[in-house]
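Shown here: the complex without one of its protein chains, the others still in place.
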Amino acid sequence: MSRLNDSNRVEAFSDGVFAIAITLLILEVKVPEGGGIGHQLLSHWSSYAAYVVTFLIIGIMWANHHTVFGYVARVDRVLVFLNLLLLMVCSALPWAAGLVANYLDGAASGEAAVALAVYSGFMVAHSLTFGALWWWLTRTGHLFDTRVDVEAARQTRLRFAVGSVIYPILVGLSFVSAPLTLAVHGVVAVYYGFNQLPVPLHEGVDPDEPLVA
Amino acid sequence: MSRLNDSNRVEAFSDGVFAIAITLLILEVKVPEGGGIGHQLLSHWSSYAAYVVTFLIIGIMWANHHTVFGYVARVDRVLVFLNLLLLMVCSALPWAAGLVANYLDGAASGEAAVALAVYSGFMVAHSLTFGALWWWLTRTGHLFDTRVDVEAARQTRLRFAVGSVIYPILVGLSFVSAPLTLAVHGVVAVYYGFNQLPVPLHEGVDPDEPLVA
Amino acid sequence: MSRLNDSNRVEAFSDGVFAIAITLLILEVKVPEGGGIGHQLLSHWSSYAAYVVTFLIIGIMWANHHTVFGYVARVDRVLVFLNLLLLMVCSALPWAAGLVANYLDGAASGEAAVALAVYSGFMVAHSLTFGALWWWLTRTGHLFDTRVDVEAARQTRLRFAVGSVIYPILVGLSFVSAPLTLAVHGVVAVYYGFNQLPVPLHEGVDPDEPLVA
Partner (left out) sequence: MSRLNDSNRVEAFSDGVFAIAITLLILEVKVPEGGGIGHQLLSHWSSYAAYVVTFLIIGIMWANHHTVFGYVARVDRVLVFLNLLLLMVCSALPWAAGLVANYLDGAASGEAAVALAVYSGFMVAHSLTFGALWWWLTRTGHLFDTRVDVEAARQTRLRFAVGSVIYPILVGLSFVSAPLTLAVHGVVAVYYGFNQLPVPLHEGVDPDEPLVA
């Protein structure tokens, strides 16, 4: 009896996709088989690095998605569609992580650069879909609950875009150093995890107090 | 302490299956491995196309399933069974997407046609199971909540069937052009996402107001 | 802030495992690759049969699990543990379905028999774990909500065991005809879906009325 314009169900579906994508990552880490377990374990280091960094990235994506939807009172068809595009990018990250795992090590350094550039491209795509979703939410604010200061929220768009400029830069950095690029992705994820853009609220609203439904 | 005839649990289970199926799609997109990353990335274009189109399709399936269940107050054994058949078709879509990925490109064009015909056949099967579910719901309306105008809902059956006629046509189109068929599937999914059949309500009922439980 | 002895969370976790296991089934259906798509599609018929039958089985397992937990008000450590064993068997069904897919066709008929016997053995294991769970619940009834007639529920144990005797028989039938055995599994699943053992309630309790919490 829930309804589609009930944001809780869209959020639950999205949470499910995030949780599955983050857990599927491990399938891209090859399980050693055959002789020489020690050597084999060490030779898969790029898989482990791709796993750890991408796990953090999806985890932070989830947390930020969650924060935004915490102020969404209802959804419309456009929001559902934009959210679907966002999830489409996120769901593809196990593939992108697998690409990094396969080419970061052992391959020609030019191939590692391409792999990281593609990986960074997914983050560009994520920031674009997240930005589109944020743009739609702040355009008129008709989907937010009453706590949100829509005018102030609209003004965060530019800061949001500035914050996302790191990802195109990382596409470029891939051609300088692929391993460094992966490491920076991890650092950026943790940074955004602890320093995310707050949703601006009306004065006097305590963000820790739940909205009375 | 929830009960089987509680439609929320059937919906939650279905949402889970939709979310998992949509996320498993990425496992059918092969991760390039070995030399020539650039060439390999390009050569997998059919995987990417199958991923994007099928992701949209499952996403829209979920949204429409969700809308219908938004007016279902209770479930019976028949509805659970019909819903299970619907989920069985939906869960198989990663396989169908993998088939398209493997044959759309590179194979003889006759094989691409067969792959797309099978893929389109799954959409026929989906519209049949969704139609059966809708038929059961509208037959007596005993499972709907009180907002639904059962008489009007029953009359949507024909329009529902007419809307579904696109899928048998796409089975035929597969033999004309396989890539075009896949593209049309994507367009149709987005179209149904934004222009779905509304559930007819009694006059004066605001579809955005939750039913008082 | 939910608590472990809150049966809703155990149920939600179980629902998740059922939903994932049922959706993973498709990964055991091989996607045709290489020349001769028509021939290949036909040659995988045993995969499709294993998929359809096992999908129904897990779906009905979920429905019955759900019905029973609909009357469970609280859980204890033993119930959590027995439930974990039940889920362990259920989660392994994609493997059992893959075994049937690989041996039902093409292999020597003796091998198909072994595959179906193992598959049937999983159903024996499921009925044992489900029976143990039911036995624990009905032993003292301390975990049921107040609607359940514990004395009557305890007396269903024997009927429960009698109903489960079909599975050891199917282990034997595997050696007579493997395809027939798979078909009977499908029929039995649908039968139990529509004719499950009801949880006995006190006189005058309407099973469709939710318990006032």
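Letters are used for the chains, namely A, B and C, taken in the order the chains are written, and counting of residues starts over at 1 for each.
One rule holds for everything that comes next: contacts are C-beta pairs under 8 Å (C-beta built on N, C-alpha and C of every residue); 3 or more make two chains touch, one makes a residue touch a chain.
None of the values given here were measured: they were computed from a predicted structure.
*Asks:* So there's a chain missing from this view; which of the remaining chains does it actually touch?
*Replies:* Counted over the whole complex, the chain not pictured touches A, C.
*Asks:* Thinking of the whole complex, not just what is shown, which of C:31, C:53, C:99 or C:137 touches the missing chain?
*Replies:* Per the contact definition at the top, the residue touching the missing chain is C:99.
*Asks:* Tell me which of C:24, C:57 or C:72 is the one touching the absent chain.
*Replies:* Per the contact definition at the top, the residue touching the missing chain is C:24.
*Asks:* Where the complex has a chain not shown, which of C:43, C:67, C:91 or C:196 is the residue touching it?
*Replies:* C:91
*Asks:* Out of A:62, A:81, A:119 or A:134, point to the residue that touches the absent chain in the complete complex.
*Replies:* Only one listed residue reaches the unshown chain, and that is A:62.
*Asks:* Given the full complex, what residues of chain C touch the hidden partner chain?
*Replies:* 1-6, 9, 12-13, 16-17, 20-21, 24, 27-28, 74, 77, 80-81, 84, 87-88, 91-92, 94-95, 98-99, 101-103, 107-108, 111, 114-115, 118
*Asks:* Hey, which chain A residues sit against the chain that's not shown?
*Replies:* So the residues of chain A touching the missing chain come out as 7-8, 11-12, 15-16, 18-20, 22-27, 29, 31-33, 35, 37-38, 41, 51-52, 55-56, 59, 62-63, 66-67, 69-73, 145, 190, 193-194, 207-208, 210-211, 213.
Following the convention adopted for this analysis, only the chains that are shown with their structure count from here on.
*Asks:* Tell me the shape of the graph of touching chains, choosing from line, ring, star, complete and other.
*Replies:* line
*Asks:* When the Cα trace of chain B is superposed on that of chain C, what is the rotation angle, expressed as a multiple of 5 degrees?
*Replies:* 90
*Asks:* Where the centres are mean C-alpha positions, what is the separation of chain B from chain C, in Å?
*Replies:* Taking the average C-alpha coordinate of chain B and of chain C, the gap between them is 26 Å.
*Asks:* Approximately how many whole Å separate the CA-defined centres of chain A and chain C?
*Replies:* Result: the chain centres lie 36 Å from each other.
*Asks:* Do you know which chain B residues sit against two or more other chains?
*Replies:* Those would be 12, 16, 20, 24, 27.
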